[in-house]
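Note that one protein chain of the assembly has been removed; the remaining protein chains are unaltered in position.
Letters A and B mark the chains in the order given here, with residues in each chain numbered from 1 onward.
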Amino acid sequence: MAAETPTMQVVAEPRREAGMPTPMVGMLLFIASEVMFFGGLFAAYFNSRADHAAEWGPPGGHELEAWPLATILTIILVTSSFTIQFGINAIRRGDQRKLRMWVGLTLLLGVVFLLGQLYDYSTLGFGIGDGIFGTTFYTLTGFHGAHVFGGAVGMTILFARASQGQFSAKNHVAVEAISIYWHFVDVVWIALYFTLYWLK
Amino acid sequence: MATTTLTPEARAYNRSWVLDWLTTVDHKKIGIMYIVNSFLFFFLAGILALVIRTELAVPGLQFLDDATYNETFTMHGTIMIFLFVVPMLAGFGNYIVPLEIGAPDMAFPRINALSFWFLPLGGLMILSGYLFGGAAAEGWTGYAPLSEAKYAAGAGTDLWIIGLVMVGTASILGSVNFIATIFKMRAPGMTLLRMPIFAWTILVTATLILLATPVLTAGLIALFIDRNYGGSFFDPAAGGDPILWQHIFWFFGHPEVYIVILPAMGIASEIIPVFSRKPLFGYRAFVFATITIGLLSFSVWAHHMFASGQVFLPFFTFMSALIGVPTGVKVFNWLATMWRGSIILATPMLFAIGFVAMFVIGGISGVILASAAVDFHLHDTYFVVAHLHYVFFGGSVFGIFAATYFWFPKMTGKRLNEKLGKLHFWIHFVGFNLAFFPMHSLGITGMPRRIADYDPTNTGWIILNSLETVGAFLIAISVLPFLVNVVATLINGEKVGDDPWEGNTLEWATSSPPPSYNFEKLPPIHSERPVFDLRHRHDAERLAAQGAEASH
Partner (left out) sequence: MSDQLFGFVLIGIGILFVLAIVFAVSSRMGRSGTPDGPPPRGVHMPNPSFLPVAISIAVVVIGAALALRGDYVPANPWIGIPGLVLFIGVVIAWVRSAGHEWHEVEQRPHDDAHGH
């Protein structure tokens, strides 16, 4: 019945997309959910810490040292946010080669971060099963590391696609989306770094 | 991205329908799969309910032991909430929302399919506990330390955890899809404040899912770490805190119950105006009430924990009572929509009115429980079981059946038989109230929940429990005319056109069922009732044309 009516109008213009590209909207929403996920883990951390305020610290009397390794890792990850942003600027100008270089550099820094994190784990002297401090520490840093790994996978995909010339100045939404994920992962690390290593 | 049917010389070709449905990314097919899958889990969890009620009809352990009873109510609750109600509403959302906003599909069609497939597989994972030494048995709320490895050994609880993480992730991805679709793909002219209320409730629900479910995921993972890797999150002996589990769970759990009810309210808000032949009273109030409920839902979680002794009671009592206000606004608006309308008591309308009435009862028992002082006596009694079934079942499930009868013609091109529909409704209505109303009394007189057996000398309890069991079986019986109706209609039902109910919203502006791309043409959109406007412009034009003829 509705299809026959003369007063119905064809959608004359194909819809022009205004505003933020849909994949970016999707990535921002996904990041919102990840913020809540880490929120749950941080809540567990702070609750546990409040329960044991007097004796909060690694088991066996070790202290968690911010210097040198954790601070260096922080510098590495923050730098990698800058490098990917330079890559974004490059592709917005249409410079594929520069994009590829900055993505590669970001990926490298990310991998170094992960390896450094694993090295740190090996020197700590306590594990996830060693009391409430060990559990919360490894859960928080471990899931952050998993998210860095996910971001590294994303960077690898970007690197591969950039190598095949699949990005242009007008058409590179995947780069924008993955870069914003990378910044999110960096921000979570900064929060972790201050919470775990500085909040005494 | 051409599909195989798009070339101008497209002809029919026979793909196996199994492959077609397995690989589809069409929101309509995915919506139907959600709905069918959810009904299957509904029947399964319903059988578990019958098992519970059969055991409880008289005192003494009839055929279950305590441990199996615990598994039964745990699986019943988990399946009903996570594998029936939420995905069913998501399924209707999937089918209807793109149509109602005039879009050709969802924003991310392949992720849409992924969200669906996680459901039957995650559900089977949860159920597979039965095959590996016993399914999870700590209640759908999984409280620690009962759910820790030392008290709940065996893979059942681990499978429950992983299955729920899968299902939760599917929900989160689905909510990303809904929000992006609603914000980016509305037809020209459809401002947010002209969008149908059902789409609004899906938008707010999706936001709640997006923000609350990840917290549950975090808690479930923490529990898994405790159970499997020596973690200490919730184990007091190792420095953990069981109350932490409750906070994390209910921070998710409370928004979850609004996730479950808001789309059903949206469904009622679509059906009641159509069958009252009147516009929805207070459209904007509805929108703002929905948003308010969404916001407030994050501020009341500890009312599930009043009896833990570790909760700031006045704040949570106040907020819990406050959230009744926007809900009351909605009830008033539904009633005002019906007032002086030309009511048509077709089956969808019966279920919609039933929804309003049953939800009001559930809401009242909810406000009673919101008072911490009263809650201390009623916590963990059958009063809570009564409340939750009036809102889940009397609310969401009535809404789900209303939606089924209302949108079945759009999805299949055939209308369900009215006589069988009314039979379904009345047996269902009587059975439901018989099963759950006496639980209020049982709770007030102190019958605890989650027990397999009760005092054999308490004749009052025995009578009420037996009546409730009869009610439960009536509900089961009511499903039969529904199933017969669905199958018979699909085989040989009355065919309908685009708009069999004279609806208001865009889904009625295309064929039944719609083509794969949804709309050949879209009507102009100047209000929240574009199809109603279209119908009445024709009437106006026809009258004008008749007037012009008559004057010659």
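Before moving on, here are some points about what is shown:
Everything below uses one rule, namely that a residue touches a chain if its C-beta (ideal position, glycine included) is under 8 Å from a C-beta of that chain, and two chains touch if they have at least 3 such contacts.
Model, not experiment: these values are computed from the prediction.
Although one chain is not drawn, the whole complex shows that of B:A49, B:L64 or B:L280 it is B:L64 that touches it.
Only one of the listed residues, B:Y95, B:F118 or B:F178, touches the absent chain: B:F118. Screening B:L40, B:L313 or B:V374 against the full complex identifies B:L40 as the residue touching the chain left out. Interface note: of B:G134, B:G443 or B:G503, the residue touching the hidden chain in the full complex is B:G134.
Against the chain not displayed here, chain A makes contact via residues 10-11, 13-17, 21-24, 153, 157, 160-161, 164, 166, 168, 170-171, 173-174.
Summarising the interface, chain B meets the missing chain with residues 1-8, 10-17, 20-26, 32, 36, 39-40, 43-44, 47, 63-64, 68, 71, 104-105, 109-111, 113-114, 116-118, 121-122, 124-125, 127-135, 155, 158-159, 161-163, 165-166, 184-185, 224, 228-229, 412, 483, 486-487, 490-491, 513, 515-517, 519-521.
The definition used in the following text is that only the chains that are shown with their structure count from here on.
By the touch criterion given at the top, residues 1-3, 5, 7-11, 13, 15, 17, 19, 22, 25-26, 29-30, 32-34, 36-41, 43-44, 47-48, 51-52, 127-132, 134-136, 139, 143 of chain A touch chain B in their complex.
Interface residues of chain B, counted against chain A in their complex, comprise 107-108, 172, 175-177, 179-180, 183-185, 187-188, 210-219, 221-222, 225-226, 229-233, 238-241, 244, 247-248, 251, 497-499, 508-511, 519-524, 531, 534, 537-538, 541.
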